[in-house]
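Notes to accompany the following structure.
Complex shown without one protein chain; remaining protein chains in place.
Right after this comes chain A.
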Amino acid sequence: MSTTMTMAAALNAALRDTLETDPDVLLIGEDIGTLGGVFRITDGLQNRFGAARVIDSPLAESGILGTCVGMAYRGMRPVAEIQFDGFVYPAFDQIVAQVSRLHYRTGGLVQMPVTIRLPYGGGIGAVEHHSESPEAYFAHTPGLRVVTVADPQDAYSTLRAAIECDDPVLVLEPKRRYWSKGEVDSSVTADLSSARVLRRGADATLVAYGPLVVTALEAAVAAEDDGIDLEVIDLRTLAPLDRDTVAASVRRTGHLVVAHEAPGNVSLSSEVITSAVEDCFDRLEAAPERVTGYDTPYPPAALEDHHLPGIDRILDAVDRTLGRRSSREVA
């Protein structure tokens, strides 16, 4: 029943299966037709479903999202592809001021089942504007669901759930994980409102999402060598945030580390840590730590390994929260 495939293939399968079963679903984006998208996520779909359902759009991001709003008004369920994270900004108004608030503005009369697929994050040696992590801008927007995926199964199930959801959903696809392989069972469903506990542990809670989930799991394995037992949570749903799952874990471990690629200033880690402090301050045994991209624009590719949180920086933060010797004491 399950098949081994890459995350890219899983996303392609999710789109194909949805187009097959729901005639109201259509895809729109730049180069998604004949080319199959720059990452080939829509490969073969225009050939199979036609140019009216897999639409090669003009090069205009605001236009892509604004057109989706009108389509949704008419009962369609459009799935938009924005080619790269750094290109989403021209569509900002249509996402945050239009698609995200029409349901609220109209007292529930207008639904906006628009899915926005956004390849995001660094680690592929790309040029400027092709490695950004803009999730905090969107997670800040009421009325918009923001999710990110971590492995092929999660990618398949979450994308299908996003398209089926009556709310607008921004699906952040970690592009450096597109080619990672895993088992995919098309009968597995996902819900868009819960985090996933991927590894049980007793000493500290490590929260990550998207591209850093794999890194976090690797860090947990490495931590075993130091006798540290890490619990790993994939946040998955960035908005609305599943703070209960995080709090339940922190209540048991007493320690919290949050890792993501985006700059830490006014970020998801700010929110996760604040929530934990509000929810279970009395159970925290030390100050929470965060490991993030620095508060700089995304650096040139030659420096991105320094910018992106890796296993060592995560373990360094784990050491700090557990009161062990860390980099802060070396100097």
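The definition used in the following text is that a residue touches a chain if its C-beta (ideal position, glycine included) is under 8 Å from a C-beta of that chain, and two chains touch if they have at least 3 such contacts; residues count from 1.
As a convention for this text, contacts and distances are computed from a predicted model.
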Please identify the absent chain by the protein name in its UniProt record; candidates are "Chemotaxis protein CheR", "2-oxoisovalerate dehydrogenase subunit alpha", "Sugar ABC transporter permease" or "Ubiquinone biosynthesis protein UbiU". "2-oxoisovalerate dehydrogenase subunit alpha"
For the chain left off this view, which of A:Glu20, A:Asp244, A:Asp295 or A:Asp312 is in contact with it? A:Asp244
One chain isn't shown here. Among A:Gly86, A:Gly143, A:Gly254 or A:Pro299, which residue touches it? A:Gly143
Residue among A:Thr18, A:Gln94 or A:Thr292 that touches the chain left out of view: A:Gln94
Where does chain A touch the missing chain, residue by residue? 26, 52, 55, 57-58, 60, 62-63, 65-76, 78, 90, 93-94, 97-98, 103-111, 142-143, 145, 165-167, 193, 240-244
